[in-house]
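Only one protein chain is missing from this complex, and each of the others stays in its spot.
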Amino acid sequence: MKKFINDPFNLVDEMLDGFLAVHKKKIRKLEDVRSIARTDAPVAGKVGIVSGGGSGHKPAFIGFCGEGMLDAVAVGEIFTSPPPLACYEAVKAANGGKGVLILLGNYAGDVMNFQMSADLSAADGIEVEQVILTDDVASAPKGQENRRRGVSGAFLCWKVAGAKAAAGGSLAECKEVVERVNANTRTIGVALSPCTVPAKGSPTFVLADDEMEYGVGHHGEPGTERIKMMSLDDTVQKMMNEILVDLPFTKGDNVAVVINGLGSTPQIELYAAFRKVKSILDTEKINIENAYVGEFFTGLEMAGFSITLSKLDPEIKSLLDAPASTPCYTC
Amino acid sequence: MKKFINDPFNLVDEMLDGFLAVHKKKIRKLEDVRSIARTDAPVAGKVGIVSGGGSGHKPAFIGFCGEGMLDAVAVGEIFTSPPPLACYEAVKAANGGKGVLILLGNYAGDVMNFQMSADLSAADGIEVEQVILTDDVASAPKGQENRRRGVSGAFLCWKVAGAKAAAGGSLAECKEVVERVNANTRTIGVALSPCTVPAKGSPTFVLADDEMEYGVGHHGEPGTERIKMMSLDDTVQKMMNEILVDLPFTKGDNVAVVINGLGSTPQIELYAAFRKVKSILDTEKINIENAYVGEFFTGLEMAGFSITLSKLDPEIKSLLDAPASTPCYTC
Amino acid sequence: MMSESISNKQMYHIVETICDTIEEQQQYLSDLDGELGDGDHGVNMAKCFREVRKKVEPVADKDCGTILKTVGMYVMNSVGGAMGALYGTMFLKLAAECTGKTEVTLDDLARMFTAAENGIRTIGKAQVGDKTLLDTVAPAVASLQKSAAEHKSLTEALAAFEMAAKNGMESTRDLIAKMGRASRLGERTIGHLDAGATSCYFILRSFAHGVEK
Partner (left out) sequence: MMSESISNKQMYHIVETICDTIEEQQQYLSDLDGELGDGDHGVNMAKCFREVRKKVEPVADKDCGTILKTVGMYVMNSVGGAMGALYGTMFLKLAAECTGKTEVTLDDLARMFTAAENGIRTIGKAQVGDKTLLDTVAPAVASLQKSAAEHKSLTEALAAFEMAAKNGMESTRDLIAKMGRASRLGERTIGHLDAGATSCYFILRSFAHGVEK
């Protein structure tokens, strides 16, 4: 394992120290727990939007804490969900009196810890709702959507939730619009090489020089197939075939596309992938309204990328386009 | 070589197709050459700011083309400077009648090709000035600063030049302020693993499992030393020792810091590195006014990072803080 | 001969035994998790119980409830992950049922573990047979309840408890994972022990072994 680290068990704290120092104008740390909030949280009279999860996915989650997106974020160890107290304090910090919406990925640890924080918050009289995000088509078959992992589609959900809350939406409205985005979003990922959790020291999987892990998760979870290397265009075609039929996306749909680097894939390859996605969608007469290419939800230094397609309606489109100002995303 | 590519010789064009489609609101392609410009270029009555160089450094250079930064960018093959015609068309596209400033890295190909484009532009009656950027302390000893490579300090130069031009600065003023930034900026890089130019197919260098390339260039150029792996803190300390004495930076100075990922180093490590930089500067009583952590100038998928320190004066500080809206940097 | 209750001193030894055992078994637990999950279970557990050892030392002389609550609060509030929630709940529930006690009888122990099992079921939503640590906990707790009802000696009860936990752990080998990361692998999980069920066996076994010290 070659990494720029000191004691692996201090890495998340050291990262957070650096992150807080760089972005002190936008975010602050909460006391006693490893959670952050936008500097002006709670915003009175606004629904609070909270997320969180394991570290190692940067810019997710903390990079999207700020105006127009997340009010507070609970920070876990690498690939490990944050404890209930961190989630609970994040909810309290986000609570501006109009309720708090928690968005979380569908991972056992996140579900348990956020549920406990929701129970604690409810006992405090805070109105709390949760939406569990499930966009990864590779992680469970169609018909079992609620068993799927939440992956890079989360970026769209955070953006929409934050914008809806900023626009004065009620807790129920914010929840409804995120559920709508989640229901209309599909992602699939592929990897060429694994990542290594520093505290563990060995890679999450091993691939031969001519192999790809198809359907891989953001933590290096095994995919649905181990396939031979293919050209970029063939890889994208295979991924798109799977995504398009799953929702399905059809002629005339308006969509947002996210091409998300999983860690060490150069941007040059991500933009080349977008080119192929666009040419497929052009052929299918599916209209790209919003496009995002870069790193949004990584898995440490994994080489790979994911494609997310999300069917838009006018409200969702306008919420995506609403302003946001966070450490890692500004529009 | 494991990469998401089709024909390696088409990679730059495919990337550019994708890039233009994603960022069409901010940038457009120039006709007949591989160069881009902000959609509203040339901006009448504003000095034009042009840069360019080989591809594979994304978000540099094209990611910083837009309001408040670069007006036009010439795009080369991977790690190969663009031809004179591409540079010349970029200059023409940026020329709003008040002259054009070209910022380029100190690489033989860039120097020759931009010089030819400057000659062609001058023959057209366009007032052109060039500043050759030279921030990499590892690439030539002190006293031979003008032989040094231009690396991630370029990000600060582009930002300052763009802001000065946007503020109505004359060509001479824009040139002078960039020269001031360049003269006050020092960078050093370190790598844990190489990158592979797709058309070549083999890595730029080979390191043992316990080795780092210290003083590495953005193309994987050999550094000044091949050293044993060290902790992050020791690595940063060694780099800072070299940077601090070179300018030198001293007590009471106000500085901007850039921690730049070279490709596959996770953000978590970059922020942890910033933490150590900050603690060293705190001890030295050097004041961090601006901090930038992320990828600004990569070398494909190299694992590594560079530290840039730039001494600020009030004008430079305010130009760094001025608004910019480009595909990959907005403030 | 063992006394018919567990003293607070013994409870402290139990916690020490847990810490020692997890440390020894770190690699084994990670290897098991590597087969079906992300391979970090040993590291997670070892890091957790290394810290537990430090946290619990200052309260070594306190009552059983305080000792177990100290473990539970740390695990619940600092560890994170499914393990933090599940084992945090387990220790907090154990603690809540012996608040203030410097001696814990077999009846107490049965009540404590019944509460712990319920807590784990509530938060984890797993069923017996889902290939989780519940497959270790449930038969062990049932055995404890039976021993208590039959007024067995503490020694006998703990031996049966350990054996039931071991059988429960072993039972996961033939099961298909229904919860957590491993559940994505479906049938491929057959033939492998569940990592959480195994670490849970080591923890429960430490109650038997720790008392003997």
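Residue numbering begins at 1 within each chain, and the chains themselves are lettered A, B and C in the order written.
Operating definition for what follows: a residue touches a chain if its C-beta (ideal position, glycine included) is under 8 Å from a C-beta of that chain, and two chains touch if they have at least 3 such contacts.
Treat the numbers as computed from the prediction; the structure is a model and nothing was measured.
Hidden chain, full complex: it touches shown chains B. Considering B:142, B:200 or B:285, the position touching the chain not shown turns out to be B:200 (whole complex). In the complete complex, the residue from B:44, B:108 or B:123 that touches the missing chain is B:108. Residue-wise, the contact with the chain that is not shown comes from B:76, picked out of B:18, B:59 or B:76.
Residue positions on chain B in contact with the hidden chain: 9, 54, 76-77, 79-86, 107-109, 112-113, 115-116, 139-140, 147, 197, 199-200, 202, 204, 217, 219-222, in rising order.
Note that in this section only the chains that are shown with their structure count from here on.
Chain A has its Cα centroid nearest to the centroid of all protein Cα atoms in the structure.
Taking the mean of the C-alpha atoms as each chain's centre, chain A and chain B sit 29 Å apart.
If you average the Cα atoms of chain A and of chain C, the two centres end up 33 Å apart.
As a whole-number value, the distance joining the C-alpha centres of chain B and chain C reads 55 Å.
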